[in-house]
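Missing here is one protein chain; the remaining ones are kept as they sit in the complex.
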Amino acid sequence: MDRTVVHIECDGVGKSYLQKGRTVPVLEGLSFGVRERELLVVLGPGQSGKTTLLRLMAGLEAPDAGCVRMHGEPVTGPGTDRGLVFQSYMLFPWLTVLGNVEIGLDIQGRRTGATRAQARDKARAYLDMVGLSGFEDYFPHQLSGGMKQRVGIARAYALEPQVMLLDEPFGQLDAQTRLSMEQETERIWRANRKTMVFVTNNIDEAVYLADRIAILEGKLPGRLAAIRDVPLPRPRDPMDVAFLRLREEITAMQKLAL
Amino acid sequence: MRTAPPPGRNRMRLRLLSVGSLLAFVLLWQLCVAPEGVSDWRIPRIMLSPPSEVAALFVDKLTNPKPDGETLVVHAWVSMQEAFLGYLLALLVGIPLGLAMGWFRTVRGLLRPIFEMIRPIPPVAWIPLTVFWFGIGLGGKVFIIWMSGVVPCVINAYIGVRMANPTYINMSRTYGATDWQVFTRACIPSALPMVFGALQIALVYCWITLVAAELLASDKGIGYLITTGRFLGRTDLVLVGMVSVGLTGALISLIIDRIEARLLAGLRR
Partner (left out) sequence: MATTRNAAGPCAGSAKAPSPLNEAPGARGRARGLRGSEYPLHVVSLVLFFAIWQWAGSRIPEAGAALATPTQVMASLADLYRTQFAGLTLPGHIWASAVRVLAGFAIAVALGIPAGLGMAYSPVFRALFNPIFCLLKPMPPLAWISVAILWMGIGEAPKIFIIVLGSLIPVILNSYNGLLLIDEEMYDVVRMLGGNRWDRIRLVSAPAALPSIGAGLQIAISVAWGSVVAAEMVSSRSGLGFIIMQGMKISDPGMIISGMVVIALLAFLSSLLVEALLRRVCVWQHDIGNL
């Protein structure tokens, strides 16, 4: 792969955990690169180490083996150049929608000296981006699952990271909401073209969103089974013949990986 | 599966620290009390006895009925008897009552106002009335302990029923269960964890109230030992009583912890 365009990459990454006194390997020898402005989907069934992979890329944890690099520099910890969207939303229930989006800006403002009003304006702009204008003063418990995750996305975008990492962001949503959230994600991604790593266990979601799909093996330790290009034009139609054919192909690859 | 548990060596070190802190506490206590006949910066003997003496008296009191009339074993036995009797009665009355209040509207409507009225009265405040009603023997003690234990039992059983998983209840209804069957087969089992939660709370309440009751009105029991020590000006006796109360209390809550864990594990299986 051409090094110059690789934005964030995993190089021989391995990770294991201690569980009940036994070492359980979760990831092993995982290598792939994400190109700049690319939307890469990591596809794998439950218990294949997807979340761990994303946490390593986020820098929340350090790999036991190998290395995560960003623009060739090893990742040593979490940073605002990467934005993470959590599977279980992780909104702060004691803050309003606006307050939740403002957290990062508030932390940043203490260093850069940006005023509270500036933070507020920016937070409002990103809430508008995810279609939540008018809900600024709601508390998370007053929102539906889809709306909660919109807040989660706005919160991650608000600090304007270079790479967005999304950990099964729509896993808890119903099919209808999920579809509209996927469309929304694609729209946002096309609008600002940030490098995006999107983790999912849903093949439709993967084919709908991805430039390329990294398929994980379906058992621990997670290894890379294959990387597949998705050369379909956007926006994609899940009922389109080419879409369905690709979907079938990837299903077969996944079965093989199991 | 994110944070690895602390490695064994680290845990070992923390445990050592715990033991060390306890030893340091006892040592400090010992060093801070002045020996017989000496008066300097240290705490005089009438205010605090050193742990060595407390321990010695503790061993001695196991068999020696002087100066309060009974051996420590008898005192402890009397206290335990009262505590467990009151506790058992509290469970036997409180849990069914709470369950019924949660499920049956009539029971709830009739009993709630009275319950809410009695609930904020500190159990200790019942002691004088109890002495009028039952005297200072076993009956009075058991009544007060029952009073303090029954409240958490009712509350937890009640909340347990009210928070019972509606899926189970609706499923039982769908399969044509009668109201009574829904209550006994779906509602009570799903309230059980909450009920178990009451077991420990109630026991701790019972134990605390018991000692208070014995301090105020009694002729036997660990609380009585403390009162006697106080009137005789025997600090060492008071401390023996306190240590016994603390140890017994810790033991009781340990046992209940174990039982609870066992029962809940059985329930999950």
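General remarks:
The letters A and B name the chains in turn, as written, and every chain counts its residues from 1.
The criterion applied here is as follows: a residue touches a chain if its C-beta (ideal position, glycine included) is under 8 Å from a C-beta of that chain, and two chains touch if they have at least 3 such contacts.
Since we're looking at a predicted model, the values are computed, not measured.
Touch with the chain omitted from the figure is made, among B:80, B:93 or B:216, by B:216.
The hidden chain makes contact, of the residues B:81, B:184 or B:200, with B:200. Residues of chain A that touch the chain left out of the display are 47, 51-52, 55, 58, 60, 77-80, 82-84, 86, 88, 90, 92-95, 103-104, 107-108, 139-141, 155-156, 159. Of the residues in chain B, those that touch the hidden partner chain are 1-3, 5-6, 14-15, 17-19, 21-22, 25, 46-48, 101-103, 105-106, 108-129, 131-133, 151-152, 155-156, 158-159, 161-164, 166, 169, 179, 187, 197, 200-201, 204, 207-212, 215-216, 223, 226-227, 229-230, 235, 238-239, 241-242, 245-246, 248-250, 252-253, 257.
Keep this in mind: only the chains that are shown with their structure count from here on.
Between the CA-based centres of chain A and chain B the separation comes to 51 Å, rounded to the whole angstrom.
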